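All protein chains of the complex are present and in place, except for one that has been dropped.
Letters are used for the chains, namely A, B, C, D, E, F and G, taken in the order the chains are written, and counting of residues starts over at 1 for each.
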Amino acid sequence: MTTLFAPPVSMNERATHYCPGCTHGVIHRLVGETIDELGIAERTVGIAPVGCSVLIYNYYNIDFQEAPHGRAPALATGAKRARPDLMVFTYQGDGDLASIGTNEIVHAANRGEKITTVFVNNAIYGMTGGQMAPTSMPGQVTTTSPRGRDPALAGFPMRMCELLSTLRTPAYIVRASVHTPQLAVQTKQAIRRAFQLQMENRCFSFVEVLSTCPTNWGIPPVKALRWLQDNMLPYYPLGVFKDPDQQERADRQVPTPWRDNDAK
Amino acid sequence: MTTLFAPPVSMNERATHYCPGCTHGVIHRLVGETIDELGIAERTVGIAPVGCSVLIYNYYNIDFQEAPHGRAPALATGAKRARPDLMVFTYQGDGDLASIGTNEIVHAANRGEKITTVFVNNAIYGMTGGQMAPTSMPGQVTTTSPRGRDPALAGFPMRMCELLSTLRTPAYIVRASVHTPQLAVQTKQAIRRAFQLQMENRCFSFVEVLSTCPTNWGIPPVKALRWLQDNMLPYYPLGVFKDPDQQERADRQVPTPWRDNDAK
Amino acid sequence: MPSIQVDRDRCKGCELCNDACPQGILGMSKQINIKGYFYAEVIDPGRCIGCMLCAVMCPDLAIAVHGTAVQYRLYDYFQPEQR
Amino acid sequence: MPSIQVDRDRCKGCELCNDACPQGILGMSKQINIKGYFYAEVIDPGRCIGCMLCAVMCPDLAIAVHGTAVQYRLYDYFQPEQR
Amino acid sequence: MQNEVMFAGFGGQGIMLIGQMLAYAGMGEGKNVVWIPSYGPEMRGGTAYCTVVVSDKDIGSPIIDRPESIAVLNRPSLDKFHTRVRGNGLLIINTSLIDATTDRSDIDVLNVPANQIAMEAGTGKAANMCVLGAYVGRTKAVTLESLRGLVRYQFKSKPQFIDVNLRVLEKGYELGEQLATKNN
Amino acid sequence: MQNEVMFAGFGGQGIMLIGQMLAYAGMGEGKNVVWIPSYGPEMRGGTAYCTVVVSDKDIGSPIIDRPESIAVLNRPSLDKFHTRVRGNGLLIINTSLIDATTDRSDIDVLNVPANQIAMEAGTGKAANMCVLGAYVGRTKAVTLESLRGLVRYQFKSKPQFIDVNLRVLEKGYELGEQLATKNN
Amino acid sequence: MAKKLMKGNEAIGEAAIQAGCRNYFAYPITPQSEVAEYLSRRMPEVQGHFVQAESELGAANMVFGAAATGELVFTTSSSPGVSLMSETISYIAGAQLPAVFVNIVRGGPGLGGILPAQSDYFQATKGGGHGDYRLLVLAPATVQEAVDLTMLAFQLAFKYRNPVMILGDGMIGQMMEPVEFKPPPPAADLPSVETWATTGAKGRKCNIAHSLFLDPEALEKNNHVLAAKYKVWQKDEIRFATYNLDNNPRLLIVAYGTMARICSTAIDELKQKGVEVGLIRPITLYPFPAAAILQHAKKIGKVISVEMSMGQMVEDVQAAVGHDIHVGFFGRAGGIIPSPDEVVQALEAELRA
Partner (left out) sequence: MAKKLMKGNEAIGEAAIQAGCRNYFAYPITPQSEVAEYLSRRMPEVQGHFVQAESELGAANMVFGAAATGELVFTTSSSPGVSLMSETISYIAGAQLPAVFVNIVRGGPGLGGILPAQSDYFQATKGGGHGDYRLLVLAPATVQEAVDLTMLAFQLAFKYRNPVMILGDGMIGQMMEPVEFKPPPPAADLPSVETWATTGAKGRKCNIAHSLFLDPEALEKNNHVLAAKYKVWQKDEIRFATYNLDNNPRLLIVAYGTMARICSTAIDELKQKGVEVGLIRPITLYPFPAAAILQHAKKIGKVISVEMSMGQMVEDVQAAVGHDIHVGFFGRAGGIIPSPDEVVQALEAELRA
């Protein structure tokens, strides 16, 4: 009789402060397992965001830095440039990364910083009590979109993988989800590859994970998984958007111009 | 005998402060002509950037606001929301828009603000004396990339049209150039359509114009046109990247995911 | 025989494990734990196949799975590189 | 007969007009203007076709073009909607 | 006259609501009132509480460090707050969910089986009304009539809940008036 | 002893360079020096200038509002700066490019056809050296020898330019020493 | 108008609407997100505009753009968010535009905490941004005063064409008190914006909203124009309240906002014990009521500054009274609100000292 499944050793015993059924916890574990498997706990530095996961550093046995809201990629850049031997990853929410921090993530990706980003997209500002995020779905009721998000006034949800994939600099960019065990396992594989690419000093890596916020969606945990599947998945397709092995394919995805004859 | 070509009436007599042969001046005129032709001078508000064109307001007979570096799209949002009857356009350089101001332009575009952006990409920070811009070409020598831009350290140049075109919110996004008279005429048409779409209250519009900086490139004006053609055009293809009439085509350009079966 | 162990005082009663279990052998206790939640518990331990889906979905590290090493597993959870 | 007029004191001597003129009838003066630039001037006015390419490229609003209204034009500069 | 009370429990027990009802009632009676929520880190998962001051005079400090009355609706609140009741003050304990008490002998303790009473009346959700009733029954900080009006207003859109809530409120009020306090 | 000079002209005339050479020379001779560029709005297109102070003592104010010497290399600089020469000071005018002069009668004026001299020596680009030479020839702010060394250092990588620049520098120095000043 | 029981944050939102403001741009942050939540419902009802900005930088610059059109506009935030607005506030001051900024302060520095504090006093009164500019800073102590000062803020912003800041601690935003919305002065009373608002250059010369003056003489002139306004404030805009100054107090407290209310309770408690203490409560933190403080300090002889910070205003109080009178300090930081009892003890200690 052996233990088939136990908490990662890079994580500690502390119970999280997350609401019941919040999939932040699942994603935390996947990151912890990856760090275990790669054996990098002693040279890893995490960058915490401002968002529900601001206290992420309470749950790991690794060093952490706490960034101002949205700036984790800049801290990661500073840390990684100063100490290229460290493994540096950021963990950011959608308000943090896709709203206030858009500039920092775009430019860290464009410079090709050798860092890993775990981007938890739960289509809402969890920590501050459920305001609309740039990633909130059309019609989604939030505390700042009481009549539902109106794309005519607030635009459509931002798709960060699609946006970052247009950058020419090689990168690994993938969208995953944890609303079924199968997908959680795939998410883990994506996170693992993201860390591995950093270990190989190859490129910037970015794993978006669709996640639930039962509390601020006002939907019980299990139903929240279904809501994610029914509402978010069709708009946020899963998949590898960019891979350094397939840089050429990525390049081809750049829309073609109208007048090729001017281009030479 | 009639006058076939004369300065736009929405512009004044003042000589610009631009260096000889700097195509900022050409683009200014195209904007002025558009304002003339649409007859909107009396209800147009321009937003000046920080960059060589910060003094743009000296050359027009229209109202202007001067934004902090990079924030023109936010000022435009505020002005247009407060006064939807005004025609609001921004004029921004590549340092302004594609570096410090990336967040503001991405989110103004994503919200679908009914504003028009003229984005002058000269692959350098002109005003501050020729530092590297996010749009500078690989190998380009600038005062902060004395050995030429190294994509391994600074990434590849940012392509803003491509980036903004991934957003789902309808928009008109086009890249043009003024290094030949033919293309200058096309640029004018693009600017005109961009303003017209705003007049019709239809969508956000964005015209990137490739431009020269003879002074900081260290290349005489005519040769600078050739340099643009030889070096920038292959990387910055011209064309309409997104058009509200062709929203569906734009949607198709979103890269496809790996696992469609999970998407429903 | 595979089995799982729910750390009842870590559990927040979210029922994600319950939802994930292909054998339908998890249920919620009528008791509350120290945190005040109705925690998860195994109703029919004999039918557990050690698939670990419950543990994979638990956000709170509240589930450990035991079994023999040759246990059949639905996903190559720990050896992605072998796929 | 079409003709152009260079506002010599607006000119900054960049030569973009010169480069653009299909007739090759523009050149740079040997004199400097008040700004200190060698300004553009028409060398062979008779051959001007009024195509306006010089004016289209001038960054400094230094060129005006005159002609008859039926003048042949290379680009529909002022009527984009008619294309 | 100044009445100060803290209501404490966990999120979802309707703590904030009864505090606001009390404040509204006080305002309706022409008094000065202030309601203060806890919005601290404890909000998520932990205890939630609010304090209400109802006063004839201008209210100086809106913050009451040691209120004269505290009502605790769950165990963590009891543990955390019982020491904060002012000397000679009142502690209301929801005995339905709390099987402990305080060791303080300098205060009055009013044991109210709020969930049980609410359950008996038809809905466990109204336990908060019972506590509110008990507090007002004991202190007469506002009139019962004011509270009745607020219940009706509060459930305007769900009239089926008016009666049960009124019943629980009134029952609580009676308990507050009648129950002997245990001064341990 | 403190020497203060401003060199003014348009961008590309090598104004900044001769200022720096003077400062280097002073430093090499063990003096205190400070060089200040114009980096104001006038930089683009307009006039460029720099000021240099060479002094035996610690230099207090690095900014010299009214320098004792000013050398103007183009017309706008003359117009802009001639009034700023300190009383009894020196104004050096590059007569090759400037067909005007000052109406001040309280200063010395040294007319130097700098571009012409440089052209005669072989390159119009060395006009700045002529002006530098003239200034030092007149004021002896530093030694000619120091400047010679700096010319050699400056054109280390383009040795073909050393001789012509030295010739122009020396010619300027002679003019500075010899030419009568017109005190209008 | 009848009184309503409202949360400070919501009351501020409603006050802006009552003042005629139809433009609000903001980014959520505790403890003031309720303003955005309230106005996301309320603005559409009055044909107003609310945009949830992408960041505080975005929000502040939307305010800039709207303000430049001559419309009433405001934003709200809390400490870290306000720091992000520093550059823009400096621009708005330089361009002389009217705008209202609300800072519902929380404990700092850095991410700090989310509980009430007064530790942004320096930032607000000495200028978080660069350059020679000032904000007119108003500090409410009750929800009613938050309403009144919000309405006043728009008036002052337009009167002086300068950003006005409301500095409230987290408590002001979170607590509920009865409020009444007095009808604001008619919008027509706002000074004309014709000479500066960018509304389209129709029948007039162009209006340019700018803070760049490349010519240093011109920039200095702009600085003098600003300085002249700030001088007028010293004369016309100083506001403060007093408490128990008529009973020959033995100690003068200077405190503002929530802290001043707690002090008033402490004063009442001390009165019970037969000890008289007085209070000056600055309502304008800038311009600061230095003369009033000096006048009373001279009479009373003993002064203490009580703050929810490590001691910031105390420097202004000391400067106001000079070296002859010592100014004591009592403060709690990090989001801790001192209780009246604690203040009583501090005052007693100061009286003994």
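Worth pointing out:
Just so we're on the same page, a contact is a pair of C-beta atoms (placed from the backbone, for glycine too) under 8 Å apart; a residue touches a chain by one contact, two chains touch by 3 or more.
What you see is a predicted model; the values in this text were computed from it and never measured.
Residue in contact with the omitted chain (choice from G:74, G:133 or G:196): G:133. Only one residue from F:23, F:70 or F:91 touches the chain missing from this view: F:23. Across G:27, G:50, G:74 or G:91, the residue that sits in touch with the chain not pictured is G:91.
Set against the missing chain, the residues B:12, B:58 or B:131 yield one that touches it, B:131. In the complete complex, the residue from G:219, G:238 or G:275 that touches the missing chain is G:219. Mapped onto chain B, the footprint of the missing chain covers residues 50, 54, 66, 68-70, 95, 99-100, 102, 125, 127-129, 131-132, 134, 143-147, 153-154. Remark: the residues of chain A touching the chain excluded from display are 41-45, 47-48, 54-55, 57, 60-68, 71, 74-83, 86, 103-104, 106-107, 111. Where chain F meets the omitted chain, the residues involved are 20, 23-24, 27, 32-37, 39-41, 59-63, 65-66.
One rule holds in what follows: only the chains that are shown with their structure count from here on.
Set side by side, A-C and B-G show the greater C-beta contact count at B-G. Centre-to-centre spacing of chain E and chain F amounts to 87 Å, using the average Cα coordinate of each chain.
The distance from the centre of chain F to the centre of chain G, each centre being the mean of the chain's C-alpha atoms, comes to 56 Å. Taken residue by residue, chain F touches two or more other chains at 45, whereas all remaining positions touch fewer.
With touch defined as above, residues shared between interfaces to two or more other chains in chain B number as follows: 19, 103, 106-107, 111.
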